[in-house]
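One chain of protein is taken out of this complex; the other chains stay put.
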Amino acid sequence: MLNQIELSSLSKGDSLDHFFLVKKCELRLTKNGKEYLSLELGDKSISSPANLWDDVAGFKSIKNSLAVGDVVKITGSMDEFQGSPQIKIEALRLAKQSDEVTPKDFLPKSSRDLKVMRKEFTSRLDKIINSDLNKLMNNIFTEDRFERYTSVPAGKMWHHSYISGLIEHTLEIVKICDLMCDIHPQINRDLLICGAMLHDFGKIEELTFEPVFEYTDKGKLLGHIVIAAMIVNEEINKSPDFPENLKNNLLHLILSHQGKLEYASPVVPKTLEAITLYQADELSAKVNAYKNTMQNEIKSGSSWTKFISIAGTDMHNHGIENQSSENKTLFD
Amino acid sequence: MLNQIELSSLSKGDSLDHFFLVKKCELRLTKNGKEYLSLELGDKSISSPANLWDDVAGFKSIKNSLAVGDVVKITGSMDEFQGSPQIKIEALRLAKQSDEVTPKDFLPKSSRDLKVMRKEFTSRLDKIINSDLNKLMNNIFTEDRFERYTSVPAGKMWHHSYISGLIEHTLEIVKICDLMCDIHPQINRDLLICGAMLHDFGKIEELTFEPVFEYTDKGKLLGHIVIAAMIVNEEINKSPDFPENLKNNLLHLILSHQGKLEYASPVVPKTLEAITLYQADELSAKVNAYKNTMQNEIKSGSSWTKFISIAGTDMHNHGIENQSSENKTLFD
Amino acid sequence: MLNQIELSSLSKGDSLDHFFLVKKCELRLTKNGKEYLSLELGDKSISSPANLWDDVAGFKSIKNSLAVGDVVKITGSMDEFQGSPQIKIEALRLAKQSDEVTPKDFLPKSSRDLKVMRKEFTSRLDKIINSDLNKLMNNIFTEDRFERYTSVPAGKMWHHSYISGLIEHTLEIVKICDLMCDIHPQINRDLLICGAMLHDFGKIEELTFEPVFEYTDKGKLLGHIVIAAMIVNEEINKSPDFPENLKNNLLHLILSHQGKLEYASPVVPKTLEAITLYQADELSAKVNAYKNTMQNEIKSGSSWTKFISIAGTDMHNHGIENQSSENKTLFD
Amino acid sequence: MLNQIELSSLSKGDSLDHFFLVKKCELRLTKNGKEYLSLELGDKSISSPANLWDDVAGFKSIKNSLAVGDVVKITGSMDEFQGSPQIKIEALRLAKQSDEVTPKDFLPKSSRDLKVMRKEFTSRLDKIINSDLNKLMNNIFTEDRFERYTSVPAGKMWHHSYISGLIEHTLEIVKICDLMCDIHPQINRDLLICGAMLHDFGKIEELTFEPVFEYTDKGKLLGHIVIAAMIVNEEINKSPDFPENLKNNLLHLILSHQGKLEYASPVVPKTLEAITLYQADELSAKVNAYKNTMQNEIKSGSSWTKFISIAGTDMHNHGIENQSSENKTLFD
Amino acid sequence: MLNQIELSSLSKGDSLDHFFLVKKCELRLTKNGKEYLSLELGDKSISSPANLWDDVAGFKSIKNSLAVGDVVKITGSMDEFQGSPQIKIEALRLAKQSDEVTPKDFLPKSSRDLKVMRKEFTSRLDKIINSDLNKLMNNIFTEDRFERYTSVPAGKMWHHSYISGLIEHTLEIVKICDLMCDIHPQINRDLLICGAMLHDFGKIEELTFEPVFEYTDKGKLLGHIVIAAMIVNEEINKSPDFPENLKNNLLHLILSHQGKLEYASPVVPKTLEAITLYQADELSAKVNAYKNTMQNEIKSGSSWTKFISIAGTDMHNHGIENQSSENKTLFD
Partner (left out) sequence: MLNQIELSSLSKGDSLDHFFLVKKCELRLTKNGKEYLSLELGDKSISSPANLWDDVAGFKSIKNSLAVGDVVKITGSMDEFQGSPQIKIEALRLAKQSDEVTPKDFLPKSSRDLKVMRKEFTSRLDKIINSDLNKLMNNIFTEDRFERYTSVPAGKMWHHSYISGLIEHTLEIVKICDLMCDIHPQINRDLLICGAMLHDFGKIEELTFEPVFEYTDKGKLLGHIVIAAMIVNEEINKSPDFPENLKNNLLHLILSHQGKLEYASPVVPKTLEAITLYQADELSAKVNAYKNTMQNEIKSGSSWTKFISIAGTDMHNHGIENQSSENKTLFD
């Protein structure tokens, strides 16, 4: 278990006795022809550059073997170069088994308790009444897949881009969808909830997240939407009695959930459940993205972020006191 | 009180003894040079064309005075012309006071009980803790304005386009926003809920709905977003101590709630409350629009509507049985 | 075998003794309250409206049973109504088995010989050297699927919208792709040709064409791109040794072949074969669409078509003599 | 009064005895751990970087207090670093009251005489015949507001981005609008001229310009269009007899003057005056933007600027002699 | 010389003794099989439909020879069909030479005096000081071309779509450009004015206007921009000493004057003169288009037009009295 001050909380001059994940690693030459390693080191808060000079003990033994994804133990201090923080290394060694640290300890994680989220998910899944859907969902969520499903981030950037981000995001959408079903009895609740649970399911094969978040070749060539559709199609075809109409409508929810062709959905929402899922996904994703951006990007001494190009605006943290934040379910 | 079978439920050959609202009215000539009135008559379900020929008793006295917005009593029958329903008039007279019918009886209305909705709104408003906002909201919602606010439709077409559509739509958004505040304590609940209640408030001056839904000159020249901002600005300026920061953020919610410049918002959402309001509005509006379109536009003998250009697709009513529709608040 | 002058070649006053396919059929009332059938009748050249009046012999027996997709025998003549051709019916009966006509006889067909096209296709398929691909293709193209594949049009409108349009279009693309492989040895020929043959394969389930071209529910909800990807995925998964890399690249060709997200491809072309296939498809589709539009839409007494909205322009038939049309493979 | 050679006219090696405005100021460390101030210094022509090293007299006393917006007196020389000009500081002190310089002296200014422009504006305003409008304009342009209105730039970048840029830009538009009224008597001259004078009026609250041009929180959250509409609305509401029709049309001019929704106008131009104002604004803004860009951005040794992304092109200064530039009002 | 009440001023029942231009002409059959001519007849105000029945004297002799562009003399009366005006023909004959009417008499014309406009143009042209440009302009504007240039409309629809519309539009642009040159001495006046005079010059070959406005084959295949560039290029090449730089800049003005690639300019404005010309053209075109649309399209009993799709809005005629319309050149 990792127990050290986060990199983002350290200031110039602070001494270091830390484990870090190696995020970049290149062997270079100085102008004088000496070798050094140009590194990027980080924990789950942020990353910083660092140079490992050839006069640090053990440089020779490590220079050709150190790789992205390794965990290292550093002693040194926080320094600064051209106005940006930099790590000054006095000694470096690879982490040992006895250190009990793994690369996963250095990745950002959902702030929600994973066990609680897993329980919420399975408990909601048990309430699916439609027997075809209930059985299908249990077949899809094998133990292995559920393990991966509850670990994967919802994306590489922008929203829920941290370990267990997908399950956190999915549960939020499921709650929004259940509220919409309460208001509109015309919506088929079982169909919609299954669609919500499966909509980003393909990300378990689209993304890797150890040691760093990255897209797989399969993910780039096929996309998570089609990956999910192909898996669900195969699982459904194992039950010859699964209704054709239900199958097409469930697949339609997965395929159309990004709402527009230009957002990479091959079909647009054509059913009441499909439009609900798309808009619930948008609501959850955008609110999370703004929240995270404002937590990380507000400029010091300002209440504004820089211009965020994916949102097409800068963002403002007004700082007005939230007197009603504790009141839950006010609307009864 | 109007007590008659709805026009949409009548078939060819059914006899008529009905009140209708006059929605169009033009004096024309037949090829043979005879005068007749070309009419469109309707109730809150639908409208149909009708011709009033010069051999109907009283034609002369009525031909120059009948106007859009009048209520008339018809006897006759349902007919058909070139494959579409048409009303065949045998006798027509203007409604009298003793008939106790008003044009409003012929306009589509929200299916929710108005008293319940008014109570939900005021009850939620009372829970605003921030005293500046609570006082402001009570100043804005005078009795006259509240009367109009709870009558106006949310739009002329597409979503919630019926009497009391605005209050129904607003309450749905408020519920979605409260759920988002439950999940994300970073959202300022009082600010967001006030923004939600005011976001379409300008529609009370943008739209008229008696005898037919129409935009006012002011509505077309200024738009409901700026109308609302100007009223709220005036009400705030009556309280010199109202915090400037809170004022700008509340106005920002109104101004940015359509989310994109090309949707007529003069600024895009820049705060956490603003993005939440925009996406909650989208969720409520789109689900309502799809629901209404599918109720009214499914082609007979098909499970599909025609192509709906505003949605960019045709829509599908799959007809799968909704086994879980009765379960409320499943997610606990 | 149908042997009659095509409807498009008939003029006002010509007498009729023809079989036609019923394309629309509605029972209506005249102003005087008499029933009649409002029909659209056609062969593979064009369609024309026709009214079947109640004084035609046998009207009563047929009025409630006649349906879209029936073939009827008409005697009568070509008439005109408000400047457009109309069929005047003097007698009408349903086609009998002994007439030896089927609805398919009335659908537009590719002008190329189907047997020749089938032979071209199988002969080219046999030249696939990569054994994984060769085996896969033979598994996919079962007799049943090949039968359907060689019948289906490539679309409902715009290009190759006639029986056997898909196979004609595919063969043209294959030829273009082979030429590009001759010029660029960096392109993987087997992979590209298989992608070309499979790119629109999903249309066998997306479209029906008897008695009229129409999209299936499955086609509208999933789209032909995903349908094809799901079938190919299933067939590949039957061969556990099929290389993962090859599988992803073949599926990528199908998924990206419409070239842009807004054209409903869930991924854009990322490989050399994918960009070649997309551009070859465009070349074949656009040339065919312009050719057909100019054959059918040039205004009489003009060298121009009306404005064709899908192309964003009107089109011009310059009529310049084609002195080199007979020279083939000039470039040697 | 500032009397020194402009920074943009100095070359490498020139000695400096100049006042400059501090535009950026950060305390940093060298690689050797010594403190220095990383500065950006400028006058109204351009800005250059400069480092204040710790061996310059008085460094200690100034290092924690110097701030953006201060005016400093420098002695030193023009230097160069990696091909770009840099200021070499030998001595630095803060400006004293007796120096008689203010930050405003270092901001770019309109090249037109401010007194002349103020006179042109008030003289044109006096010619408004419509008494409602004339009175309103005099109420809006209080002394304080007029002072600010005649100082503020028309924007932060692109066009008229200098002190008194707004009044210069407005007068140009007024002249263009008067010409259009001469040609088209259908245009309501008083209404149009008042709209022209008020169209960017909200910039007095949207922008600050001392010590540097910046958007205010209010400006970012509401935008200058709505700010202006709210002020004008309040001023009109003080005169209960002001005609409703005139009010809506004047507000419409302000709201629609950016011409398109995607340019942040909440309504598009719907009247003859509105379309005239939008196009006159475009003409003035674009010509000024091109003129300024070409004055500042032509690459040395070339007749072309770099690619200007806001214009979507590079720009060309052809250098063809302007033989008719002196002729005014040629068209009589 | 035509001396008759305009068609747009006639009401139902008025008797007719008028010359009209034939704008459409088709021989058709009635339901009973009788021949009649379906016509569209008009003067320079508007057009109306008319049917010539076979019982009108001379029907037989005229039915196969009457053609679009013929002028006919009608006696009859104004009638109405399905709510729209229609001409009822009692007698019809072709116009004779002695009638002294030509098709041109029936086309809409500029409201400005053509002689005055020709004089304004030549007088302004004489003030071009640059001798290369002055000589070039005189070579381009041969008597024949000037005749055509001063007759052609500026477009088929939308703005200045009437005889001599191009010269009226050009003179307005020239005045705007001269004003901009007065304000900005950096603009090369001679170059800009020549560009303004030539910018739509290609319309003399792109459009025909007798008997009706229509695009030529050349106009559709090449467009007026390239037609003008090719003519100007040829005229310049006759003077070997014409400066290359001046040539490219003059051609650039013609090519870029539509401002954006998507408006069919093959290059965007890259010089100060080019951006001025584009924006002046926009100002003149849009103001004229709005003015004409409001004159012709305001719905009766309303102050609004229908939705005008090319403008993306409906338009409003506010009817506010124009107290300053008589004041010219107020800004002195």
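When the chains are written out, they are named A, B, C, D and E in that same order, and each has its own residue count from 1.
Note that a contact is a pair of C-beta atoms (placed from the backbone, for glycine too) under 8 Å apart; a residue touches a chain by one contact, two chains touch by 3 or more.
Just so it is clear, the structure is predicted and the values come from calculations on it, not from any experiment.
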Task: Left-out chain, listing which of the shown chains it touches - done: A, C, D, E
- [ ] Pick out which of A:7, A:22, A:71 or A:221 touches the chain that's been left out of the picture.
- [x] A:221
- [ ] Would you mind spotting which of C:119, C:291 or C:306 touches the chain that isn't drawn?
- [x] C:291
- [ ] With the missing chain put back, which residues of chain A would touch it? List them for me.
- [x] 26, 28-29, 31, 38, 217, 220-221
Open item on the list: What does the interface between chain C and the hidden chain look like in terms of residue numbers?
Closed with: 120, 124, 127-130, 172, 174-176, 178-191, 193, 243, 245-246, 249, 268-272, 275-276, 278-280, 282-283, 286-287, 290-291, 294, 312-331
TODO: Could I get the residues of chain E that touch the absent chain, sorted low to high?
DONE: 217-218, 220-223, 225-226, 229-230, 233-234, 237, 244-245, 248-249, 251-252, 255, 261-267, 270
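Please note the rule applied: only the chains that are shown with their structure count from here on.
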- [ ] Return the chains common to the contact lists of chain B and chain E.
- [x] C, D
TODO: Find out how few touching-chain steps suffice to connect chain C with chain D.
DONE: 2
Task: Chain at maximum distance from chain E, centres defined as averaged CA atoms - done: A
TODO: Decide which interface, D-E or B-D, involves more C-beta pairs in contact, and give its chain pair.
DONE: D-E
- [ ] Just give me the whole-number Å value for how far the CA centre of chain D lies from that of chain E.
- [x] 41
TODO: Provide the C-alpha centroid distance between chain A and chain D, rounded to the nearest whole angstrom.
DONE: 44
Task: Per-residue multi-chain contacts in chain E, two or more chains - done: 314, 316
TODO: Report the topology of the inter-chain touch graph, choosing from line, ring, star, complete and other.
DONE: other
